[in-house]
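One chain of protein is taken out of this complex; the other chains stay put.
When the chains are written out, they are named A and B in that same order, and each has its own residue count from 1.
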């Protein structure tokens, strides 16, 4: 179980990345993006930022209908997608707990559900509890599908917004120093981020994690094969003083089962607090995929280098960009 | 309990069908439609099909607000109604589990809820767990009410979309040969379909059902009284070779209680598969109200005669038509 989770970012697929950067049919997994596509998406996201800030929305997607088909709840992700669609003038059909309530409970396959829902909408945003569900949905549907997280598998829009945030906050992606902190074994986001950032030049990555949740070998081997420098360390302050980006993550209690003692030990080990801010370079930023517990203390929030709420907001711009690209093209 | 369910399509009411075909105040039950009204609705549904396909929606219902008041979840039906409203430019207020969450839990009557909700909206789509709830709601409300299924009672928009699908697929309703297969005792849809199709000329109906879920006498007697030929048989292939429409249904496990053995026997008895396709006439179609389990094998899906996903889509057009008719008139 554990192993299927941590290997869920299937890094062997990356060679199959889309060669035509101007054709985006679905958003299923991080592996489908090369740097050309990434940069293209980021340009559109930046336009979206201007659209959202300078006016009361847009009518770009007027008449389009998005179905948010969520087989497990994720209020944050759902609201972000729905806000993105509505900010562009589009409309939304929502189902927040498709698993419990829909025909799925009567034994209907995902494929049948997709073939019905595609008749009611123009694009499907799917959140599912099974790895691979988004890929199955995308190959069934005649309309675009966006993966909003499929179990232990992929959550590509989170990966995109993370990389976009680094670009927006630091101004570049090449040559970045990145400290990944916290639950590196189970964290889907840090694994995806490491995977995507490796596509850029002269990146340096530091892993700072309690022993029980260290980064797995597959990502390390992949980074090495890509010529990316990486280092494992337990000295958070040292890392903080050298990095452009500190990416903190929540230790996921649910992965520890009954070993609450191990969880508590891991949880308290690497905290971002005022002491970290003291050594962090002025231009650097702190990121976090949220929700946060106490792995970043609240007295850090007011520091201009605390980028995590801006990061959440970037999720809106990335999703606006993807909806625009999938429905209207580049 | 069982008997109240199977007699829930009260066939004695049909003489009370609406005499003025141009006045549609509510959609409560199949009995309210005569062939003139049916044909009128189907014409509007066909227009809706063109509206939905040729453009990015319509503004026909701009400014109108539909409340989907669902006391039991039915994601498919709800999304279909909400898509219909939004495709016509209208807006939606949604509550997916009114039973658990609303004032109903505090003991409020349906009538009081309706009188509150009618103040917030222009039309109410009601799904309820009690037979007769839609009729009570319609007589309380000063705005139109559409029955989206009331327990073991009625689901008239499903009945309408089924008949519309036959018309669209085969081109006519008079002279049709129809094979009803599967759970004919409990299936609300097949009972309503038999009831409505009997209004047309020279119809022939074949019943193909496991013994435990045979069609009840009330519908048989009604068909006889309407001069409709019907036949009970166990030879699915023979029926398939003679029919214009095979209407397959799911054996409803929940009706078998602890007799899983009976359920399994009934479930496997009549399957639509490649063998059925071989004998099915070229012009004929296979319908199913969905969700399906394995009573139609997936290798049938690609056959052009597999009409069930088109049928689901027709639900959208029928609901668009009803919303238009109830809010704007003919």
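Note that in this section contacts are C-beta pairs under 8 Å (C-beta built on N, C-alpha and C of every residue); 3 or more make two chains touch, one makes a residue touch a chain.
If you're wondering where the values come from, they're calculated on a predicted model, not measured in any experiment.
Interface note: of A:94, A:186 or A:249, the residue touching the hidden chain in the full complex is A:94.
Of the listed positions A:83, A:109, A:140 or A:297, the one in contact with the omitted chain in the full complex is A:83.
Interface residues of subunit B facing the missing partner chain: 62-65, 67, 91, 93-96, 98, 100-103, 106-108, 111-113, 115-117, 119-121. The omitted chain makes contact with subunit A at the following residues, 55-57, 73, 75-76, 78-80, 82-83, 86-87, 94, 96-97, 250, 290-293, 298, 309, 312-313, 316.
Definition applied: only the chains that are shown with their structure count from here on.
Rounded to a whole number, the gap between the C-alpha centres of subunit A and subunit B is 41 angstrom.
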